[in-house]
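Shown here: the complex without one of its protein chains, the others still in place.
Presenting chain A:
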């Protein structure tokens, strides 16, 4: 989800709901449509929250709506698109038709791509918004949409970068090429002198906004750059535009270029920008074509503004949703979602036209979803799937559930600890070498607490005691949960292992208590205290336990775990002070 912020009254006026629709009604409308009215605020409140009240003094009190928009709906990322989408949904507006047109006179603007760009940012698309009228609000909205697209589908400009230019300040044909940074020299936006690209990298290193994008091209041998026919730099994507072609409120003709590493996304971005803002052209919703010339000489006209037709049956839609509407109604529902639909006349077939603003429609199920939204999710009758199934428990979980109850009944308290821990927790602190534990390592931990996946439950239990030293003694804790061990026989190279671990922490170690718990557990598992076919314990050595106070548990000749009095070193390393005995065993062999 992405959020957008706009003036409430602007929305209401543009939707013709001014002084008619209340906040609650708008909230409800958002709910039905699939948006979320996250906050009703103002510039003043926002600054107050982020900084403090004194910085907010003098800021605007104008009411703003903050809305969360699904991440795949690029057509709802600006006020213009939101108004349009919701008006069509409420049957107050017919969705406009977006048309690419040839220039009134002369040739279309040309953008020539040279082969040098292939190494760094191969794709580009372009379009012209002809005879547009900006007001301050429209201008702000235009800039804001570019920013939202940059953050969202453009993946912070790394995949696509948008440049918008005052066409009347420049003249094509435009060349999109790539050059070594020292050879690029121009006056960037809001600067008064010229800089080379190398200098700009240093200049913008401290710019709070632009510094995040430098890495995209910084280390490349050539940087992308767009020139006009006079050698003036329009932009150096994805960093900054030239000052020469900057747009102002007076701009009447806009040249838009999008450079990218993903052509599909570049097209979506361009289409989004022009469908949204061609509203303000003297011929609304028309976009003047631009020609892109590829290094191999091939040409392509943009924007594509594709209208795609899909056919599906009304019965299909009804069946998927669980409703029973006439074909006409289904077509009407879809039209309300900007998917213009009409009956083909063949049975209950509907032809659905998917406009360029709905690049999120990828499959018939997307169309079905829109029909369901228009119908109203809460109007759908709730039914039960008709097939009868008998449930089976996962045996390991069934065993765990039974054991948990009985261990608690034996007087131990269940804890829930983290599966991730530090290397020391399962290594040094237990007197073990981390490389010998078979632990799985995380490559990008945010803190040391997430370095490895635990190979034993014991550290978690000991950390729990350390965090609860004020509790009365004895502390008797247990956990039955998974640890992670590397395992070459698994496709992912690791497996979980279900363990049962218990600790007794008191003024005396209580080995006999832990031993008694182990005996009781075996009794519950139906294993007799019999060497061979049952279980037995025998002395063992382990850095975790105090010498002479450690035993290994064998069932049917195989080791399933250990118990004993914890070594004072272990106790101390976990910041504990009392004697402690512990038991850990693998319960999977008992299935």
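Everything that follows uses one rule, which is that contacts are C-beta pairs under 8 Å (C-beta built on N, C-alpha and C of every residue); 3 or more make two chains touch, one makes a residue touch a chain; residues count from 1.
Definition applied: contacts and distances are computed from a predicted model.
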{"item": "Name of the absent chain as recorded in UniProt (options \"GPI-anchor transamidase\", \"Exosome component 4\", \"Dihydroxyacetone phosphate acyltransferase\" or \"phenylalanine--tRNA ligase\")", "value": "\"phenylalanine--tRNA ligase\""}
{"item": "Contact with the hidden chain (one of A:26, A:186, A:223 or A:412)", "value": "A:412"}
{"item": "Residue among A:40, A:232 or A:373 touching the omitted chain", "value": "A:373"}
{"item": "Residue of A:20, A:104 or A:390 in touch with the missing chain, whole complex considered", "value": "A:390"}
{"item": "Residue, one of A:214, A:494 or A:524, that touches the chain absent here", "value": "A:494"}
{"item": "Omitted-chain contact residue, chosen from A:305, A:323, A:426 or A:457", "value": "A:323"}
{"item": "Chain A residues that touch the omitted chain in the full complex", "value": "1, 31-34, 70-73, 155, 159, 262, 264-265, 319-323, 361-366, 368-369, 372-373, 377-378, 380-394, 396-397, 401, 404-405, 407-416, 418-420, 440-446, 450, 453, 476, 482, 484, 486, 490-496, 498"}
